[in-house]
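Before I ask anything, here is the structure I am working with.
Apart from one protein chain that is not included, each protein chain of the complex appears where it belongs.
And now, subunit A:
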Amino acid sequence: MTEIASDPDAALKGVADGATVLVGGFGTAGQPVELIDALIRTGARDLTVVSNNAGNGDHGLAALLAAGQVRKIVCSFPRQSDSWVFDALYRAGKIELEVVPQGNLAERIRAAGAGIGAFFCPTGVGTPLAEGKETRTIDGRDYVLEYPIRGDLALVKAHVADTRGNLLYRKTARNFGPVMATAATTTVVQVDRLVDAGAIDPEVVVTPGIFVDRVVVCPASTELAEEGAAG
């Protein structure tokens, strides 16, 4: 059953050193900043972070990297105009980087959540990112064998949750949230708003509560949280 946590620190109890953490977001859209701040406060070290980017500016994921708690990051697009924290750590040899094509990142996480052992994918065939990987020709097309990415912990930002853990997202802040929620031993979700079971139309639930272990309300700092539950 989904547990409703009183605050982000309570939601992140028991994070172990060396954990693999799936962190939602595409740049800052959908980045679970309050949960990342709480992860920093746990002091957990030697983390492997899986996220599309490697932090923006000095907040959220960038702050986690700056705190020296991340040993390795798995992402598709680390280099951005405001990724100076990551850039400096990488150039100093203080963080390990695994670059994964964005669709492979999503599908490898999806595969973990869906119980798929591995899959053959056409992305990256003949490129440096497929070097050393098993390949196979199926019906005349070449594919690369890709393995799932599973997390010990997933940190996700959604818009609205009900007390059963059913989730709605908002616009392109959805991005990796629904797949990451399925792929971790413990999935923690921060939401703008919590509503009673029954207040979300079952037809429009995006992430069913079975994938959600803990929910914590972190009201958005803007008026955007005023949107309707079905919006």
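FYI, contacts are C-beta pairs under 8 Å (C-beta built on N, C-alpha and C of every residue); 3 or more make two chains touch, one makes a residue touch a chain; residues count from 1.
Simple rule for what comes next: contacts and distances are computed from a predicted model.
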Chain not present in the shown complex, as UniProt names it (candidates "3-oxoacid CoA-transferase subunit B", "Protein FixA", "FAD binding domain-containing protein" or "ABC transporter permease"): "3-oxoacid CoA-transferase subunit B"
Candidate in contact with the missing chain, chosen from A:V74, A:V179 or A:I200: A:V179
Of A:G14, A:P128 or A:P202, the one touching the omitted chain in the full complex: A:P128
On subunit A, residues whose C-beta touches the chain left out of the figure: 26-30, 52, 76-80, 87, 90-91, 97, 99-107, 109-110, 121-129, 169-179, 206, 224
